[in-house]
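A protein chain is absent from this complex, but the other protein chains hold their places.
Read from first to last, the chains carry the letters A, B and C; within each, the first residue is number 1.
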Amino acid sequence: MGMGLGMDETFDAGFFVRWLEAAASAVDREAGRLTELDSAIGDADHGANLKRGFAAVAELLAEEPPATPGAVLVSAGRQLISTVGGASGPLYGTLLRRTGKALGEDRRVGRERLAEAFAVGVAAVSQLGGAQVGDKTMLDALTPAAEALRTSFGAARTAAEEGALATVPLQARKGRASYLGERSIGHQDPGATSSALLFAELAETARAEGAA
Amino acid sequence: MGMGLGMDETFDAGFFVRWLEAAASAVDREAGRLTELDSAIGDADHGANLKRGFAAVAELLAEEPPATPGAVLVSAGRQLISTVGGASGPLYGTLLRRTGKALGEDRRVGRERLAEAFAVGVAAVSQLGGAQVGDKTMLDALTPAAEALRTSFGAARTAAEEGALATVPLQARKGRASYLGERSIGHQDPGATSSALLFAELAETARAEGAA
Amino acid sequence: MKMLINVPETVVADALRGMAAAHPELTVDVERGMVVRRDAPVAGKVALVSGGGSGHEPLHAGFVGPGMLSAACPGAVFTSPVPDQMVRAAAAVDSGAGVLFVIKNYTGDVLNFEMAAELAEDEGVQVAKVLVDDDVAVTDSLYTAGRRGTGGTLFVEKIAGAAAEEGAPLERVEAIARRVSARCRSFGVALSACTTPAKGSPTFELPEGELELGVGIHGEPGRERRGMMTSREIADYAVDAVVEDLRPSGPVLALVNGMGGTPLLELYGFNAEVQRVLSERGIPVARTLVGNYVTSLDMAGCSVTLCEVDEELLRLWDAPVRTPALRWGR
Partner (left out) sequence: MKMLINVPETVVADALRGMAAAHPELTVDVERGMVVRRDAPVAGKVALVSGGGSGHEPLHAGFVGPGMLSAACPGAVFTSPVPDQMVRAAAAVDSGAGVLFVIKNYTGDVLNFEMAAELAEDEGVQVAKVLVDDDVAVTDSLYTAGRRGTGGTLFVEKIAGAAAEEGAPLERVEAIARRVSARCRSFGVALSACTTPAKGSPTFELPEGELELGVGIHGEPGRERRGMMTSREIADYAVDAVVEDLRPSGPVLALVNGMGGTPLLELYGFNAEVQRVLSERGIPVARTLVGNYVTSLDMAGCSVTLCEVDEELLRLWDAPVRTPALRWGR
């Protein structure tokens, strides 16, 4: 940690492209597990959905790399909306698109700035899907992660992971798992799990570049 | 054997009704096994087919018992044709109907007379279905049984049983099992098995009445 | 094996009662085991009667109606109907113009329909017969019961039914039916075995990683068993088997048929591969029908039937038909 980089270290568009590429690899690697989780309380497609979407994101970013962090996220969000479908497509798409929009046109952004933007994106997800923390959705990982990102990338990763784990004892009130009623208890939410994966890759990308 | 009954012992309509009732019970009891055999080299319905048919025969004979052996067999044969379907319905129906017709209007018939009539019935089965002994069909049991009936009921029973067993190593050339080609080898033919059952019940019925 | 039934003994009667409720345009005689066009007999029109074991729905009862069958006689599951059914059906639909029996080539069907034909003729009905034996998986030789009748039945019933509807006399309807039957070939593939209500467990064993090439619609085994193949490979194998036997020199009708347990999604995807092979082999496809038409209870799998057509047969194929399962034109 530290590695000689100060509080006011900033990240350019390339950093976000590398993150999303890492996310695409991670989703590809973990697709089976995500689908398995979705099979228990959903319809067994979450892994396939995100794999398709993030592969399309990686491809798009490789072809037409945007110039700013905000543009990277907006473009990735749009691509998710256009390629994922299901519940997670519009939700993750909105998360990235609104986070990106909140970043504006700056060519470099710092972690705290990013945390604020993420909070905007997470709020948009909550508004779009009508879910709150505790409903056993991706928001259970996203909300604490965005909050913890104010502290560090590592804290965000941990918060997302803990948030995902914390969905296990919950009863789902939104999305497909809500049909299960009490039977949804005891299973980890697939969307919260993929959210944790995204924040893990964000932390990894930051660590590889010497940031915390 | 013998039981004081001579060579010229004769059987009335009641005897044939009792035989067919016993056959109905036997088919009912063995339906699962017959279907199982048909499942291996056919379409898994032989037991159900004969069960339905012989139950209808027993019912008809109980309602309207014909006066002569010939009439019993003709009426039973017609009933099988009208209720069994499949390959075995017309074939067994023809067997009984033609055997019955060959018996004419006599009120009592002897075993040797019956054997001759059965030979006529078996020939009709062969003509209708175009099969010969060795084609792995009911004829492999019926043909030797009709022949051995000239000697005794017990011999007919044994011949039918041996004939049915002898179908195991054969390759089917008629009926549904023929589609299997070489794969039909090693299985006992369901129709030959039910034929053996009929002759076993014939021998039992005769034995119960003191005939051989 | 779970089934949506009461008891095995009543499945066919139950289905007929359910069919009666859903199709007031048909006369369903549950007791006598026959499904008849409500307007039969149609004056001056040749009637078509078919039938066979149940478990292949919508075949045959789903093909009763204007432009196709006049009546269908369902037997017990996988068991041909009894002659009494066909005799009664023939009497119910004959207008005096005669009746064509469409018979799938199975020992049981042939024997029962032949007996019925004799009896119906005794009652003064003129009967002609056509045998459908289109399944190339079986060698047609002295050593077998001959090729089985499968998907080709649909083409024979539709095209001959259209000829009858147009007013063709019995001889001509029979000739057309024979022409179609002679120009139809099929090949079936099973991905899983079917389960009959009476047996309650699969009628044959098909291990997880294997399929049966050349399966019959009663689960009869076919040419060979192989390790699982892709849709592409199955299409290559099945179409080639059909084409090698049929050797069409003109356009064909294609039936890409589901065995009952294969989702329509997969069946349409399989059709894409069938069309690819046909185009690679230079065989023009005039019309394609995709769906579950000649089934084998819950069996997963498919069959391909090709029917070579000339202009007349194609026109008759396109002619209006109004049945529960096939319906087009006006």
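Everything below uses one rule, namely that contacts are C-beta pairs under 8 Å (C-beta built on N, C-alpha and C of every residue); 3 or more make two chains touch, one makes a residue touch a chain.
Just so it is clear, the structure is predicted and the values come from calculations on it, not from any experiment.
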* Report, in label order, the displayed chains that the undisplayed chain touches. => A, C
* Structure fact -> Out of C:G33, C:G98 or C:G301, only one touches the absent chain, namely C:G301
* Over the whole complex, note the residues of chain C touching the chain we left out. => 2-7, 10-12, 14-19, 21-22, 54-55, 57-58, 62, 77, 191-192, 208-209, 211, 228, 230-232, 234, 256, 260-275, 285, 288-290, 292, 295, 297-298, 300-302, 327-328, 330
* **Sites on chain A contacted by the missing partner chain, in the whole complex** => 35-36, 39, 42-45, 47-49, 52, 81-91, 128-129, 171, 173-176, 178-181, 183
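Just so it is clear, only the chains that are shown with their structure count from here on.
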* So what shape is it, when you link every pair of chains that touch: line, ring, star, complete or other? -> other
* **chain A and chain C, separation of their C-alpha mean positions in angstrom** => 54
* Could you please state the distance in Å, as a whole number, between where the Cα atoms of chain B are centred and where those of chain C are centred? => 32
* **Chain centre separation (chain A, chain B; CA means) in Å** => 75
